[in-house]
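A protein chain is absent from this complex, but the other protein chains hold their places.
Lettered A and B in written order, each chain numbered from 1.
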């Protein structure tokens, strides 16, 4: 990576090139590698300490239980890569499940309800993106308003938990993909995997994806380089809105219910997963793969705490907080060194 | 030869300021054309108009004979005008190859072809004699290389007719500049019209074929480099504004400093890499020291070092004869040093605070938050300085951002005068303000020095420096090149000669 080949006119170029290139490992990869190492260490500790922790199904269940979070976190990854933030995702999940449950209970066909709820989240995201771009409102505030709006709408529709009994929904919820030795994954996992794959491809191989990185790196430069900054920014929030509502659909599969208080604080989990996954909160650096690892770390903490038995659930929060701190400081060090 | 680019009667107005007034400008294909002017001359505005960042309020732009009007940087680029800005405007977090191609990556079925892109990037950099790993992140390379990458991006469009280089050399060392010039000559020979902006006169004379000089938003003239001696260029850039200022007598010069004693500040080999080369400088009580030099000559950097706004990395600073490390502005303030920045709006006033609050800010900061200045004392101080400096409107409770530039400057001066400094450093206090206010500020500086205050006066206007200073320090290319005792033998021509690099007329 760092070897500088001999320039064609060595005499003149030496001062320009010789020794100017500073050696260091690719800083972009450090946080992701750190997360991977952390994951391996945590998993090893789990396998070493608890019986049957090493079962394949235990690992797969992390995916089964967190598929919706993964989808939401993928949308959040795009937003954070541009240097923004989306606080509305948890509320969008609540809205999506509530609307879906209400309409299904009212007898609407699943074929109509499904696209409709996805559209609601997407439009909300589009709206927030437009406000952020056109009126230069800070993302924090615009998506905070979106959060209030979505949660308020959900509560207005129904304050209580609504069970979903629709056939299609039940089928989807119960759909299992089984493998040879009895292990399985749910449909949610497959959907989440597809989302992750598409997101990774989009970020790495399309102009839109690269523009996302460019904006996060330096939005002013991106504008001067003639990139469609406004369009990309709006698209990113729209995408996050879509992912949040898709996450909501998965959540309603997972819980077979719609509830206006679903997904409370989920935005924090999503942000934490993205940050622990090595995406720079100031934007411009990180990978969807990192986010996947971040979600796995969160899931693994829960699993370990469950296996431990005498540890209580609040340790999850504390550990997540400590990890957040560690990764934020790591990011800070990495970016400072790059300067 | 037909012009590649022709701008006629360009006018650009900002609220309260006419930035460009009836400016004509042309670029021929296959030439390097320097755009010259001091702060506020309108260079940046002209470039931004040309690159589509600003819309114009009057005039015409013709590109290759076609009338054009850009609605944004993208349109300008598509029309063949590419720009490389002083601050490298690329994305540091992307690879070199991406920075060259982002927005027009080679694609197949919507999918970016990375290997093809890298290959092309390699080729395009090879044209600039650069062979580096194009898949490495941009910020892992030096600024010089980043600059080259920016040029590669600008010229790779293939259809580039006009290349604008806005101060590309300000962070390059001598051999890097040479490298850049080689490339510029090659592009010129390929028929590209290059617009070059630089504060380094030597560089301009080395590379430019012709030049256009702007001053105060107006066109001064267009010249062949070979036919315009450096001396004349400097005088055209700086100009002479004598009219309203004659009323200040040759005041300062007469009051020669008799008693010298220990200087308030004594800089010995003080310097900061990349900002100002090590310099020696002494300033005594009651003395006005003028810093003369063009924009980018290091005059501001020198002033900031004395105030601790930047940290020196070379030499020593003696205050009252004792070595002192000034690490932060408040430490300089404790020694009685005050500094009023040239960037009035970003580093000086705090727009949303009132005139009164802005005025007492430095004094309050020195006292700490627990010891507020009693309101009566505030009013008294503010009232005195509003009157003394004739600040208009004379309402201390007005928000400072609503005042004119000249009055903002006076508020800023008052802020420091209230602290009763022993050394007042003022960087371009008269820039962008009207002639009347200018004369008042000059008179004030003379009075202060008479009262025993030492003043370090930074200005781009030589007449002003000459009129006020006892001693003039001349800077060129980030180096203090000459110290002149202000006497009858010293005049604007003499200083210009030094600024212009000793060239004789």
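Keep this in mind: contacts are C-beta pairs under 8 Å (C-beta built on N, C-alpha and C of every residue); 3 or more make two chains touch, one makes a residue touch a chain.
The rule is short, and it goes like this: contacts and distances are computed from a predicted model.
Peer 1: Which protein name, taken from UniProt, belongs to the chain you can't see among "RNA polymerase subunit sigma-70", "Ferritin-like domain-containing protein", "ABC transporter permease" or "Phosphoribosylformylglycinamidine synthase subunit PurQ"?
Peer 2: Spelling it out: the chain absent from the display is recorded in UniProt as "ABC transporter permease".
Peer 1: Out of B:122, B:341 or B:442, which touches the unshown chain?
Peer 2: B:341
Peer 1: Where the complex has a chain not shown, which of A:37, A:112, A:194 or A:329 is the residue touching it?
Peer 2: Reading the full complex, the residue touching the unseen chain is A:329.
Peer 1: Kindly state which of the options A:38, A:100, A:131 or A:200 is in contact with the chain not pictured.
Peer 2: Going through A:38, A:100, A:131 or A:200 one by one, A:131 is the residue touching the chain not shown.
Peer 1: With respect to the chain omitted from the figure, which of A:53, A:108, A:184 or A:315 is a touching residue?
Peer 2: A:315
Peer 1: Just the residue numbers, please: which parts of subunit B touch the chain that's not shown?
Peer 2: Those residues of subunit B that touch the unshown chain are 13-15, 17, 19, 37-45, 53-55, 71-73, 214, 307, 309, 328-330, 333, 339, 341, 345-353, 357, 360-362, 364-373, 415, 432.
Peer 1: Could you please point out the subunit A residues that touch the chain left off the display?
Peer 2: Residues of subunit A in touch with the missing chain: 85, 131, 134-138, 140-142, 144-149, 151-153, 155-156, 159, 223, 260, 268, 271-272, 281-282, 312-322, 324-325, 328-329, 332.
Methods note: only the chains that are shown with their structure count from here on.
Peer 1: Which positions of subunit A touch subunit B when the two form their complex?
Peer 2: The contact residues of subunit A facing subunit B are 1-9, 12-13, 15-17, 20-22, 24, 26-28, 205-207, 210-211, 213-214, 216-218, 220-227, 284-285, 338.
Peer 1: Can you check the complex and tell me which residues of subunit B touch subunit A?
Peer 2: Going through subunit B, the ones touching subunit A are 53, 72-74, 77-78, 83, 85, 89-94, 98, 102-103, 105, 107, 110-112, 126, 129-133, 135-137, 139-142, 144-145, 153, 173, 175-176, 178-179, 182.
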